[in-house]
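I have a structure I would like to understand better, so I am pasting it below and will then ask my questions one at a time.
With one protein chain removed, the remaining protein chains of the complex are shown where they sit.
For chain A:
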Amino acid sequence: MGFQMQPYGIQSMLKEGHKHLSGLDEAVLKNIDACKQLSQITRTSLGPNGMNKMVINHLDKLFVTNDAATIVNELEVQHPAAKICVLAGKAQQEEIGDGANLTISFAGELLQNAEELIRMGLHPSEIIRGYSKGITKTIEILDELVEQGSDTMDVRNKNEVVSRMKSAVASKQFGQEDILCPLIADACIQVCPKNPTNFNVDNVRVAKLLGGGLHNCSIIRGMVLKNDAVGSIKKMEKAKIAVFAGGVDTSATETKGTVLIHNAEQLENYAKTEEAKVEELIKAVADSGAKVIVSGGAVGEMALHFCERYKLMVLKISSKFELRRFCRTTGAVALLKLSQPNPDELGYADSVSVQEVGGVRVTIVKNEEGGNSVSTVVLRGSTDSILDDLERAVDDGVNTYKAMCRDSRIVPGAAATEIELARRLKEFSFKETGLDQYAIAKFAESFEMVPKTLAENAGLNAIEIISSLYAEHAAGNTKVGIDLEEGICKDMSTMNIWDLYVTKYFALKYAADAACTVLRVDQIIMAKPAGGPKRDQPAGMDED
């Protein structure tokens, strides 16, 4: 179809097959539309009453989740402008680990409102200016909304941690946050280092075991390995542990070699010497005081035989990351080669035992005292998708803990902050003289999206809720938000629902940035995809 027409304008400069879109209608509004569509998908997942999405990715894996970061990750968004929103969400996920949905939905709302402004006749650059002013002012106001006295907190105080974590976890697993939060808080507090800012999220592990229910969840100081011990010794208490990264086996040469035997005597002794060598090595390990051997690779039959003989428990951990964590838990140094470990290279665990949980045999490595570097949240649930979703909730909780270790300031949750921001920003907009007044007003209006969505998702009347919220806030009750359970407006400080300041801060900032970036684009030029469909093939194979 394009072939008959004579190429003109920019088309004539480009190779055939390029796409070129420009102008308000073709580029800006289309982009806005795409972002809007994306935010519509994620929006219904916002808040405690958000709905789940079932996403089946290209590898046929099923996700059932309301975690926006996961949804957009698996959606494989193609549209370039919508991708900007996705990236903003991902940035939020990486920076804070929570609030990705707020970022994407808010960016979508900002863009939707921008569309109205454009139709009114404003130029995108004016909108961008207004939005930039809006976000700067928002952050100023947000600073003022911070709850008094919340900037210092004891990150080891469970109650304080739980109150800050609750809203993040509740938005993923509503109705179950009362069970999950204390678990996550305990796990985090256990591994919190002396200097809380060094808290490493990797130190809180999650073990998902099918079967049972949420009330069977527990935390373990130490690790849960999802496999059985190798030998017949399944339990060891107060054990020193030797870790060998390279595997416990007779050493074989890498280079292909053949043993030359010259006479009968050599033949007879061949097997014996090998055996003696293995025994010597295992004996050396046993002599060092170790009671448990952990192998990062294969465990040879001969080696296992002698381990049993010397009453050593043998564990196999094939994942290098897992092995590293194991070393951290027990304080062991991983040795490359099977040899006698020095006393300071041995780790220690209070108990290492194999237990059966829900039909699966797991090895539980416990360290009640001292070695508090790794803790594990054991999740139980009836389906894989529930477990995966619980895991994401735990991840969010742990990330929130990390965030609060750095900055513990909090703001009222459940849309109280948003409404206050909207109200104050609107007031601010009236004082502006330029055209950006409109943009700032719209920016303020965008905040209404949060209470609106929360109310809609909960099956409440959004308009009623928002108006009564405004009324309360105008009356000076700045901490009033939505109580979703009863469907009325309440003071959030009494309900103890708080959001972390940093989460809000970054979510709003990223959203505003993303919106401005999308608005700034007025031309899209797409190169012709090279190579045709075959190009995807190798990548697809790799992922398998």
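Just so we're on the same page, contacts are C-beta pairs under 8 Å (C-beta built on N, C-alpha and C of every residue); 3 or more make two chains touch, one makes a residue touch a chain; residues count from 1.
Quick note on the criterion: contacts and distances are computed from a predicted model.
The chain that is not shown carries the UniProt protein name "T-complex protein 1 subunit eta", picked from "Proteasome subunit beta", "Translation initiation factor eIF2B subunit delta", "Cell cycle control protein" or "T-complex protein 1 subunit eta". Which of A:Thr383, A:Ser467 or A:Asn496 touches the hidden chain is settled by the complete complex: it is A:Thr383. Only one residue in the set A:Glu74, A:Asp396 or A:Glu420 touches the chain that does not appear here, and it is A:Glu74.
The omitted chain makes contact with just one of the residues A:Thr152, A:Asn195 or A:Thr258: A:Thr258. Across A:Leu87, A:Val360 or A:Val521, the single residue that touches the chain missing here is A:Val360.
Across A:Arg129, A:Lys158, A:Lys283 or A:His305, the residue that sits in touch with the chain not pictured is A:His305. Although one chain is not displayed, chain A still touches it through residues 1-2, 17, 19, 21, 26, 30, 33-34, 37-38, 41, 44, 49, 51-60, 62, 64, 66, 74-79, 82, 174-176, 210-213, 215, 232, 257-265, 267-268, 270-272, 275, 301-302, 304-305, 308-309, 356, 358-361, 381-386, 457-459, 485, 526, 528-529, 532-534, 536-537, 539-541, 543-544.
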